[in-house]
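Quick notes on the structure that follows.
All protein chains but one are shown at their positions in the complex.
Our next item is chain A:
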Amino acid sequence: MSEALVATQAAGTGPALPAASGARQFWRRLWTQRAALVAAAVVALLVLLALAAPLLTAIEGQDPTTYHPSLVDSARGGVPVGPFGGVSGDHWLGVEPQTGRDLFARLVYGARVSLGVALTATAVQVLIGVVVGVAAALGSQWVDQVLSRLTDIIVALPLMIMALALLAIVPSNFPRPLLVALVIGLVAWGNIAKITRAQTLTLKGLDYVSAARLSGWSTWRIARRELLPGLAAPVITYAALLVPINITVEAALSFLGVGVKPPTPSWGQMLTAADVWYQAAPQYLLLPAGALFVTVLALTVLGDGVRTALDPRAASRLRVGTGRRQEAKATAPVATEGAS
């Protein structure tokens, strides 16, 4: 019993506590951060925009793939007809140079591709990364060697390079956005695994984990009850950071012409030809670039807010503190389990 008490007291001062003290506190801490709230609102708006893309384009009366040759001046190399790059009641944001496709429709459909690909890829990365990282840190030296080498290989093969190379040889009949998401997910879980392994090793060396080990807990139980709460913060923080990175990578691949293929619209793809048109139709460059910028910025700020909400040391900076009562509540169930 006394051993268990020591263990719980150690656990109470360890970094695992605030994460273990519940999702409610996390939301309250997120709620107190203005920048993160604004970012969350922007992200929600973007998601809504992406989901409502068919509806919005129906209201506008356009679709992202129809060519409008009459709206571009072929004598001047395909410059959109009319002021501001062809902005009108029918085409809210103007039309694409050369093809005359509706820019608003391509932009909102592009949001679907960007967010869908990025979120799918992130889910794949987190799943593989956490499993490999924890297994490497807790397994025998041999397991660690094999998994760490594997992680090294994944990290050593740069995401962009591997995705580029792989996308050239994969079958072309597979749905392209899903393929891009899978390729990004499969080649870029290395950093999550590394972070998970490093964090698990650090936690493993802390007194409260040693105490848990000394009191005879199984590896699986220590991993689940002592390490995972401590892992949640860095993993969620990094995953939140991965989403904007994945958006950038998808855009970059499409920019190079190997990601999402036309006629499916993608922000990166729209930028491929944009530099030629920056004088005649500046919004052709500014809209996809701005959309990418705002999306990645909002997701990054939200990621930051999530980190602050998860970081126990940042708690004092926020108005919501860790009251003694909450602390006692959080440790109480651990104490009974530790004693049993």
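Descriptive notes on the structure:
Assume a contact is a pair of C-beta atoms (placed from the backbone, for glycine too) under 8 Å apart; a residue touches a chain by one contact, two chains touch by 3 or more; residues count from 1.
Criterion: contacts and distances are computed from a predicted model.
Not every chain of the complex appears here, and the one that does not is recorded in UniProt as "ABC transporter permease", selected from "Carrier domain-containing protein", "ATP-binding cassette domain-containing protein", "Heptaprenyl diphosphate synthase component II" or "ABC transporter permease". When the omitted chain is restored, the residue from A:38, A:155 or A:280 that touches it is A:155.
Only one of the listed residues, A:72, A:135, A:203 or A:301, touches the absent chain: A:301. The chain not shown here is touched by just one of A:131, A:232 or A:289, and that residue is A:289. Contact residues of chain A toward the unshown chain are 141, 144-145, 149-150, 152-153, 155-162, 164-169, 171, 191, 194, 201, 205, 244, 248-249, 251-252, 255-258, 268, 271, 274-275, 278, 285, 289, 292-293, 296-297, 300-301, 313.
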